[in-house]
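Here is the structure we will look at, set down as structure tokens.
Every protein chain of the complex appears in place save one, which is left out.
Presenting chain A:
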Amino acid sequence: MISSALPSTSVLTTGTSADASGTDPQLVLADDLLALLRTTTTETRPDEQLEALALAVAADLPVLLWGEPGIGKTAALTQLAASLDLPLTTVIASVHEPTDFSGLPIVGDDPATQGVPMAPPQWAVDLVRAGRGLLFLDELSTATPAVQAALLRVVLERRVGALQLPPGVRIVAAANPRASAADGWELSPPLANRFVHLYWVHDRDTVVRGLGGVWPRARLPRLVPERLPEAVAYARRAVCGFLQARPTLIHRLPSTETRRGGAWPSPRSWEAALTLLAFGTAASVSREVLASLVRGAVGDGPGLELLAHLDRMDLPDPESLLADPASAELPMRGDLRQATLEAVVAAVGARPQRERWEAGWMVLVRALETGAADLLVAPARVLASLRRDDWEVPESVERLAGVIDLARRADRSVLRATGAAGAARTAGVGR
């Protein structure tokens, strides 16, 4: 619960007594005051961006936090490391040289036969010794291109020089967006592709509560053991089905100037999206969290398209609706409902049989009973056009008479509007 480390010298009960080492009592008091200030607690509070961060860290994918300076990225990570009980190692990328990440050459006794090993820096050795931890690469966007190139191996292969970071080490980086970092470099596309990009904004309530001493608690998502196989199957079905339909999105380098430095789709980042989808499903996180993660992995456009694909996957299966039209459960949202009805009509059109055609009408009647009538006009027109000569119009269609009236009324209105358009323009309608 207590997050930041208390200064070891500070004991709240010692009061003012000057100790033997001759420390000024006022300084001791100052330490006490600081210790009090730094004592904060956490509380469980829904926080989408923290949840997304925790999920990506759990899924062992490198995360890149974009945010204005001073917005609390470091504080959030400190909280996360404390709640996950992982030691936090912060490395400011911009003040290092490439050799700090690729290793420093050390000359041994006989370089010709033994070679020159590349020695890792101390922070990496400490991380390996601990076996687990959170490696935080700060100020990534102000690191020079040469340092960024050296970081590629650290981020993806987890190698620092000759040293392999243990699997228990998670990597999080932070960068300032180009708009606020006047002297920043943009991220090279290969490095950007290795990260899940999350945009960090401050939430007024979180900041106010936090300054009051209570920060939101970062927790690892609760994975449900029974759901694991199902989650993997769902994620694979979603991503593979989507990429089969949109093969051009498998690999697309950022082309325009505005999209450089951000997430972009490639087989690597699709794999990350698949992992995140499986983790999100197994942990039952909200669509919002999933959306920010998927968009952060493959970019806004492809991410949104994948999410739209998920929406369509969640729609009721047209065949099962046709099999049992009387108890059909249709989505409440108008646009999804219309998409469902269109899918039903398309399914009838794909295999036109009298029973299926009549079941299609039943689904439409069911939709009329439970929702807005205007959604039915287009599907009803298509379904009516599928009729064969020897098929009788089922009785249930009479109930759709109101829909036909509605369509006629709209048609008349369109006619009036197009007919009146010329006259209205000359008269100067609308003041």
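Here is the rule we go by: a contact is a pair of C-beta atoms (placed from the backbone, for glycine too) under 8 Å apart; a residue touches a chain by one contact, two chains touch by 3 or more; residues count from 1.
By our rule, contacts and distances are computed from a predicted model.
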item	value
Options "Pyruvate dehydrogenase E1 component subunit alpha", "Metal-dependent peptidase", "NADH-quinone oxidoreductase subunit E" or "Carbohydrate ABC transporter permease": UniProt name of the undisplayed chain	"Metal-dependent peptidase"
Residue of A:V224, A:A308, A:A323 or A:A346 touching the missing chain in the full complex	A:A308
Sites on chain A contacted by the missing partner chain, in the whole complex	97-99, 104-107, 111, 116, 144-146, 178-179, 182-186, 256-261, 286-288, 290-291, 300-301, 304-305, 307-308, 311, 326, 332-335, 337-339, 355, 358, 362, 365, 368-369, 371-375, 377, 392, 394-396, 399, 402, 405-407, 409-414, 416-418, 420-421, 424-425, 429-431
